[in-house]
Every structure is written in C-alpha cells, then in structure tokens.
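The complex is shown incomplete by one protein chain, all other protein chains being positioned as in the whole.
Chain nomenclature is as follows: A and B, assigned in order of appearance, with residue numbering initiated at 1 for each chain independently.
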Amino acid sequence: MKAKIIITPKKAVLDPQGKTVQNALTHMGYTGIGPVHVGKYLEIELPDGDQASARKQIDDACHKVLSNPVIEDYSFEIE
Amino acid sequence: MKFAVLQFPGSNCDQDAVHVLQNVLGHSAGLLWHKESSLGQPDAVIIPGGFSYGDYLRTGAIARFSPVMEAVRSFASEGGLVLGICNGFQILCEAGMLPGALVRNRSLQFRCEHIFLKTITANSPFTNSIPPEKLLCVPIAHGEGCYFADDDTLARLRTNDQILWRYVNAAGEATDAANPNGSLDNIAGICNEARNVAGLMPHPERASESILGSADGRLVFESMVGALQRNGSPSAPIVAQRPVCA
Partner (left out) sequence: MSSDSPAITGDLVRQHNLAPEEYERLKAILGREPSYTELGIFSVMWSEHCSYKNSRPLLKTFPTRSPRILVGAGEENAGIIDIGDGLAIAFKIESHNHPSAVEPFQGAATGVGGIIRDIFTMGARPVCAINSLRFGSIAENVKPGADLAESEVQGSKFKVQGSRFGAVPTLDPRPLGAPEGSAGGSTLAHNRRLFAGVVAGIAHYGNCFGIPTIAGEVAFDPCYEGNPLVNAFCLGVLRHDQIVRGAAKGVGNPVFYVGPATGRDGLAGAAFASQDLTQESAQQQRGAVQVGDPFMEKLVCEACLELLATGAVAGIQDMGAAGLTCSTCETAARAGNGIEIDLSRVPQRAPNMSPYEIMLSESQERMLIIVQKGREDDVKRIFDKWDLPWAEIGRVTDTGRMLVRNNGSVVADIPAKKLADEAPLYQREAREPEYIKSVREFTLASIPDQKDPVAALFSLLAWPTVASKNWVYRQYDHMVRDGTAVCPGSDAAVLRIKADSLPASAAQTEHTTRNTEAEGSGFRVQETGNRGQRTESGQASPEKLLALTVDGNATYVYLDPYEGSKIVVAEAARNLACSGAVPLGVTDNLNFGNPYNPEIFWQLRESVRGLAEACRVFNAPVTGGNVSLYNQSPAGPIDPTPTVAMVGLIERGEHITTQWFKDEGDAIILLGQAVDESDPLQGLGGSAYLQVMHGLKTGAPPRCDLEKEKDLHLVLRSLIHTGVVKSAHDCSDGGLAIALAECCISHQIARDTPRLIGAQLDLGARTALSARTLGESAAPTNETPAAVVRLDALFFGETQSRIIISTAPLDAVKTVERAKLLGVQAAWIGIVGGEDLEMHTDSGAFKWPVADLYDRWWNAIARAMG
C-alpha cells in the first residue's frame, strides 16, 4: 500500500513562491494564468493491510507532523 | 544564573549563545543534547538558531518532537523562562508554545543583514531592561522568518500585549521597507500569554559585543537576568564581566 499526500499552503498565507511561478508563466507568454500555489507531495510506502487503520494513522501524522495546520492544508489518498 | 542551551542536530548558533551568556555576560551556560529528557536545574532555557534536522519537512517541524522538548514544555508550564532565537522561534511555534508560524521570506531569498528593532512593551522578562525609546541594531539571518498568524490570533497578540519587537527603520517607524521578510505587522518577536516563553527571528547573541558592531542584543539577556534576580533566583554571576574586545 502507498499513501499519497498533498500539502498546500493555506490560501490566506502569503505564498511568494506561487506568486513568482505565476509571474514567470505570465512573462513566458502563457495566458490566463491565475493564482499558483506551490506545495509538497509525499509518498509513504506501507505494508498491505487494513486501509481504514492506515488512513487513521496517516491522517494523524499529517495533522501532527507532516503539515503545520497554522499555514498548510493537506489531503491524501491510500492505494 | 544558569542557562541551558538546547543542541539539536543541525543547531549552529548554540555555541554563540553559550559564548555570550558565559564569556560576555558571566553566567553559567551549558549545552543540552536533544536526546536528554531532563533539563537539570537551569534558571532559563535558550533554544538557539540553526537548521535543526536540516530544516527538512518544515523549519522546526522535527525538532519539536525531540525528547528534550517535552522537558522544555513542562519547564515552561511551571513558569520557567524560555527564549527561542531564529530556528528556536520556529521550533516554539511548531510546538504550539507560541502562536502563529514562520514562513518563507517574501523575497524567497535568505537574508543576512542588520535591522532595527523597536521594543513594543517593557512588560516581559525579555524586554524589561530595554530603554523604551532605544532601537536595537541586531542582525537577522534567515530564509523563513516571515511571521504569519490568522486574524484572530493577531488580534489576541495585540490585545494581550504579546508583540515584543517590530522591525522598524532608523526613525523607529514600522514601514514596509523596514520589513526584511514580509512578517505580518512587522512582527519580529512575540511572547506567549503567560509571558514566560518568547521567540524572535533576529539574533541578539550576535550583537552583544562592540567588536561585532553592536552590543544592543545584550539588553535582551540582561532583561532575562534582571527578571530572574527579581524573582529571587539564587545564582549570581559566576565570573566578573570582562572587556568585550581583546
């Protein structure tokens, strides 16, 4: 099993990296580029087994360690 | 006074903090390895700057789970003084011991330069010896020092007088140009509601000797010592102060 986790900055938090990418894309001539948010992607390899308990574990880890709830949101899937 | 300076893998201002407390200010200071679960009997704890755990995942995110941080948490809950400098501030925020978070500088670049700090309140053990109108010239050195908190938190910080320092220009004004990293409200340092835990991004330990260009940072440590002495802490300075320049 594998957990795939996506962590993004909260919309309210200043995201200079996203802003820079957005500007760069616009300067390069891509049109209609809206706000960009640069986040993190994590893959965690897990032993095959009970999806529900893995989900609980990963959610806990995301909340406690992998993201900072003050500035980041997360979502994940287990497959 | 006896200071415990935490040492995480990747701490790199730990020796600087010990140097200033011990050699410049004449107190006792020792390094405390992150795997320790007891602090011993310090009068105050310093969480120094650096790149604990390489700043991997997020600054301070892994260090906060070190065994020593549990001891720091209970020390603080009993009213012990804890000061986090730079990475130490980031760790305290990650640990939830201070509100808010520190995110990437708006320039996206690391910044190392002297800045002016205005002390917003003398009502804390970290600021009580700082003359009210004195601007402190102290260096910063960080890539992720942009202070962020949601509106409610920010309002609480203001109401409770928890903002200790703001970035200002030479005239003492908290302008945008004086803000080196994009921090909300030019915030450079804060304390908790109980006022015994504080963090700041600038490095007072790098501005405590005239040979390094400024000795303003000493006022922060001297405030702590003054507060401890008023609280009747027994240990007096163990060696006389020596001249700052060889």
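Definition applied: a contact is a pair of C-beta atoms (placed from the backbone, for glycine too) under 8 Å apart; a residue touches a chain by one contact, two chains touch by 3 or more.
Worth saying up front: this structure is predicted, and the values here are computed from it rather than measured.
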item	value
Interface partners of the hidden chain - shown chains only, full complex considered	B
Selected residue (touches chain absent from view) among B:115, B:174 or B:200	B:115
Residue among B:122, B:141, B:184 or B:215 that touches the chain left out of view	B:141
Positions on chain B contacted by the hidden chain, ascending	4, 9-10, 12-13, 15-16, 18-20, 22-23, 28-33, 36, 38-42, 49-51, 53-56, 109-116, 137, 139, 141, 143, 169-170, 177-178, 180, 203, 205-206, 209, 211-213, 238-239, 245-246
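Just so we're on the same page, only the chains that are shown with their structure count from here on.
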item	value
Chain centre separation (chain A, chain B; CA means) in Å	30
Residues of chain B defined as touching chain A within the complex	57-58, 61-62, 65, 93-94, 100-101, 103-108, 146, 148-150, 182
Chain B contact footprint on chain A (complex, rising order)	9, 12-14, 16-17, 20, 65-66, 68, 70-71
